[in-house]
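Input: a single structure, listed below in structure tokens.
The other protein chains are all here in position, but one chain of the complex has been omitted.
Coming up: chain A.
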Amino acid sequence: MNMDKPLRRVTIFALLLIMALMINVNYIQGSQAESLQTDRLNNRQFLDVFNRPRGKIIAGNLTLAESEESGLSNPKYARNYTKGLIYSPVTGFFAATGGQSKLELAYNSLLDGRDRRITHQRWFDAFIGRAPKGADIYTTIKPKAQERAYEVLKGSTSQRAGAAVIDIRTGAIVVLAGFPSFDPQKVAPQTGTKGGQLLNQLDADKRLKPLLDKAMNDTFFPGSSFKTVVAALAMEQKGLNKNSSVFTGQLLLPESNRPLPNSHDGGACAGQAPLIQAFAESCNTTFAQMALDMGVDELAREAGKFGFGKPIEVEPDLLGQQSDVPVEVTDPQTGEKRKVGRDDTARSGIGQGSVQATPLQMAMTAAAVANKGKIMKPYLVQKVQDGEDQTVFYEARPREFAQPIKEDTADQLKDMMAAVVTSGTATNLRPFNIAGKTGTAETGIGNTNHRWFVGYAPMNNPRYAFAVVTVGPGSAGGTAGPLAGQIMRAVLAE
């Protein structure tokens, strides 16, 4: 019996094994190399990054972040931030520890020049071994409005405050501001270990969360501003319109039998009123009753259409914190999950209980109202282009995020928001030419009301949707409202 035949077959099999390895290696190094280099988990891209020049981050005619030769051998390049406290929600940081956030992280490969979109156009550079050159990022931010926003937010609270403004027709984010903030300059690569330590300190502050951007990564109780969503649901589901008469009287919570108070029992909130008036004067019982009638599942589903319940993708790898209308809550004592009760459902209807929202999410909600029911996908980067020869590597293309409500519903809600300013809880805002819904969520702890104003501007011909939140004592109309007015004035002037 001759063994040559099986030997030859085994030889072929053995060589096939080696060939499989060759094919795999070709796949990894030939076609996957770039995605591996720019993989989010791959910290190599951040390690030697200090020794290469890096693209700029630009807003309008202002350079927010740029790299300059440091004169040191390591890091060879320093990263300089202009008005870091104001723009850190946009730029993020680029730390000595190699850590990054926000655009510095999300657009790292383009800033760094190693992105496929750049290398494909610059293959010859790679071929002759020239180091990749980063491109510049043009953001959608309006610098004057952003600076104004930071200023007014800072003046409004000793705690937290945030504001987001989006262009309703494109989804471009024009203001993304928060307080307290931090200065990325102080943790930049050239600061070395000192920067790293500061970063840890900032990270450890769990109360003010300075590293967290308040406009899209921190959540607040939306309070009455959430009534916009409840009203939308009621109008679409129950066929109500703005003039339908709704219940505005006294309401006892079904489980505890305690009353759910209105802010005032006069005016519209005296028993029965047209929906527009109940909305304008922000009668709690109306919307709590609606929530009870429809149930928390319906409420969560409706909110989900606006974007609640999942992180909002602003840019790839740049996600806004998820806003939530929970249908289940975890019991703090037993750790068990249970369905949200009837009382909490009622409270959810007025944006309290366990409902949480980011300013960005609320601005998107207002955008649906102002833009015929459509929300455009929010974005922060207009284009990416080469600093010298102006080659464009990326350009934003506005697209629809969702249409949560019908055009007709949106138009009626628009009138209802206008009524808030003309005759409701925010008549003090008449000079600002804006419309919106107030929201004052009581957290039960001292003077830490979450005070909101969520709406659109200008009142007659809306172009921008906004949400402003600030934590402190008092009600929304007198606090968040004027902030929004001033911010929108700056936005419209720019």
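Operating definition for what follows: a residue touches a chain if its C-beta (ideal position, glycine included) is under 8 Å from a C-beta of that chain, and two chains touch if they have at least 3 such contacts; residues count from 1.
The rule we apply is simple: contacts and distances are computed from a predicted model.
Peer 1: Assuming one chain is omitted from the figure, identify its UniProt name from "FtsW/RodA/SpoVE family cell cycle protein", "Beta-carotene 15,15'-monooxygenase", "ABC transporter ATP-binding protein" or "Dehydrogenase E1 component".
Peer 2: So the chain that does not appear here would be "FtsW/RodA/SpoVE family cell cycle protein", according to UniProt.
Peer 1: Among A:37, A:82, A:159 or A:448, which one is in touch with the chain left out?
Peer 2: Touches the omitted chain: A:37.
Peer 1: From the list A:25, A:131, A:252 or A:392, which touches the chain that is not on show?
Peer 2: A:25
Peer 1: What does the interface between chain A and the hidden chain look like in terms of residue numbers?
Peer 2: Residues touching the hidden chain, for chain A, are 1-11, 13-15, 17-22, 24-26, 28-30, 32-37, 39, 41-42, 44, 47-48.
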